[in-house]
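Every protein chain but one is kept in place in this view of the complex.
We just call them A and B in the order they show up, numbering each chain from 1.
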Amino acid sequence: MAVTNVLSAQVVVVGGGPAGLAAAIAAAERNAHVLLIDENMRLGGQIYRQIPSEFSDAPGSSIDFHDPRGDNLIDRVQSLSSQIEVWGNARVWGIFDNNRLELDVDGESVAVHPDALVLATGAPERPVPFPGWTLPGVITAGAAQVLMKQYAVLPGRKVLLTGTGPLQQVVAEQLAQAGAEEVTAVDPVRSFAVLPHAMALLNEPSLILKGIGMRLNLRRHGVRMLWSHIVTEVTGDGRAEEATVAQVDQDWRPIDGTERTLAVDTVCIGFGQVPDISLTSVAGCEHRFNSLTETWIPIRDERMATTVQGVFSAGDGAGVAGAIVAEVEGEIAGVAAAVFVGAIGSEDASASLAAATSRLNRLKRFRSAIDKVSRLRPGLVELADDETIICRCEEVTKASILESVDAGARNTNEIKRRTRAGMGLCQGRMCESSISMLISRLTGWSATDIGVQTARPPIGPVSFGMLASRTAPRKE
Amino acid sequence: MTGEVRDDLRIDLAVGRGERIEIEVDGDPVVAFEGESVASALWAAGINSLRTTDKSSSPRGIFCNIGVCHDCIVTVDGYPNQRACRTQVADGMTIKRQTGFGEWL
Partner (left out) sequence: MPTGSTSVLVLGGGVFGCSVAYHLAREGAEVVLLERDHVAAGASGASAGMISTPVDTDDWMVKYILEGHRLLEAYRDELDLDFEMVHGGSFYLGFEESEISRLKQQVERANSVGLTFEYIDGPEVLKMEPIYNPTLLGASFNPVASQVNPMLVTHSFAQTARRLGARIEIGVRVLEIDSSSQGPLTVRTTKGDFVGDWVVDAAGAWAPELLRRQNVYMPVWPSRGQIVVSEPLPIITERMVHISGRGYIRQTQSGNFFIGSQQELVGFDKRTTVEKMSFFAETAVMAIPMLARVRLLRSHAGLRPMSPDQYPILGPVPGYDRILMATGASGTGIQYSPVSGLLTAEYIMTGTTHLPWEELSVLRFEKARKAEAAVSE
């Protein structure tokens, strides 16, 4: 019988994006031994996503593949290789007593016993159900970025973006640069009132340098920008072919008579991100609902410590605030974790913690301005009609979710049990936030009452074959 | 001569790709390059629809492309429900666009 690999580690960092990289560096520079774990083959996370190792850079490439900030973080992790061990293609699927981790590493079962844990799991995009959103060719804005930045594949030739916030403009520009013939970006906001460099700060730090020119770029690259508009429907025979765009009022409700149709091959959805709290939840951390961003986030203190002893949380996974904030939060979490495991005395850490904290407070001011402008309005939830699929995995429609509420369901767990919404392969990550918004808007119940699914391992499916070959972990 | 793709969406000159290889999609040869995900290789080849669902037989393809949504599942070398976005191509790999939960027996 195979013996489970058990590893004791001082500081385990989960997530190789800006927060995780910065946490690993900060802890390692303070003499902690760090294990940095990421699901992907290569470090960088979503934002500093690297090309596959089989690819090579070509000089004069038509789009930017590198962000100097990301390169710098990845280089520093590599230069600290005596202190930081990196596992790619490694996924934490469970957190059990004493913060013990169960992992799937290349299909092998591995148990890791950390002294301190930094969770930097990032934030996938908010799924926004509307008629036609399950058609092939309708993807998230993040999905389009992966195609371009990681694989150098054009997401489409006639691309329509629907969404709000800075990411959508970044993606629009990248699409145009990459060679898309027609790029139309529609945003329900009247016009984007936030400083361009704040937009850049949030999602694409490299654009800080060129941020001022970004709006000009959009025009120069032939991106058509439609403010106060939203995509209400996508249709097509087996894939996205045509989209309906309508002007909206300030609640983002389509104005009758303003609809027009566009021929498309790809539609990108980008209405902000939702923190991935699956690991903080399964670790037992307490969460609270942020009503401005309509997301659940772990409760943390100023040192990024969650309510579970020894578990820290940093970056977008703890509240979406963009790469630069994530990096600073990661640094604080890394230092705090090093203090927690005794790699450094708390008085030796206080100066760097104070400096990072004051930097963080300055940065957060930009964030609240963006959050206010991008705040989701009721019209967004109303886009779905009765037949629109809300739970993509189990194909549960809006009508059946509303029926379950009529029949007495009062919270996420009960809706799940009655309709199967959230029981599929994605484990509710594609429907939980939209169900909560839908129910809350229709009934007036608070998101806290509606709640979140009870978090139990596994996070992501794990193979029975792998689990069956796992034996009780050896105590080291 | 096999595998010439009519509608290739790969961005020219952007990067040097891995070795050119060939995979099979529902019996047809498709060109791919080492390092690519199944999802990106198929997208580049103009194949957006990756499966049909169990209940309503609706077509689905890539959605999140980062491994979360599980919409892009395909049968890879006989194993159903593999996420195309998190599966790397390999020479000779067979991809089947699956119906419902796939064929297990």
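By our rule, contacts are C-beta pairs under 8 Å (C-beta built on N, C-alpha and C of every residue); 3 or more make two chains touch, one makes a residue touch a chain.
Since we're looking at a predicted model, the values are computed, not measured.
The residue touching the chain not shown here, chosen from A:Asp67, A:Glu102 or A:Glu432, is A:Glu102.
Only one residue in the set A:Gly88, A:Gly238 or A:Pro461 touches the chain that does not appear here, and it is A:Pro461.
Only one of the listed residues, A:Gly45, A:Gly70, A:Gly94 or A:Pro131, touches the absent chain: A:Gly94. Residues 54, 79, 81, 100-105 of chain B touch the missing chain (whole complex, contact as defined above). Chain A meets the missing chain through residues 94, 96, 102, 109, 111, 407-411, 413-414, 417-418, 420, 423-425, 427, 454, 456-458, 461-468, 470-472.
Keep in mind that, in the parts below, only the chains that are shown with their structure count from here on.
For chain A in complex with chain B, the touching residues are 39, 41, 46, 51-58, 60-63, 65, 124-125, 127, 134-140, 142-144, 146-148, 150-157, 178-179, 238-239, 276, 392-395, 424-426, 429-430, 460. Here chain B touches chain A in the complex through residues 9-19, 33-37, 40, 43-44, 48-50, 53-56, 58-71, 73, 81, 85-86, 88, going by the rule given at the top.
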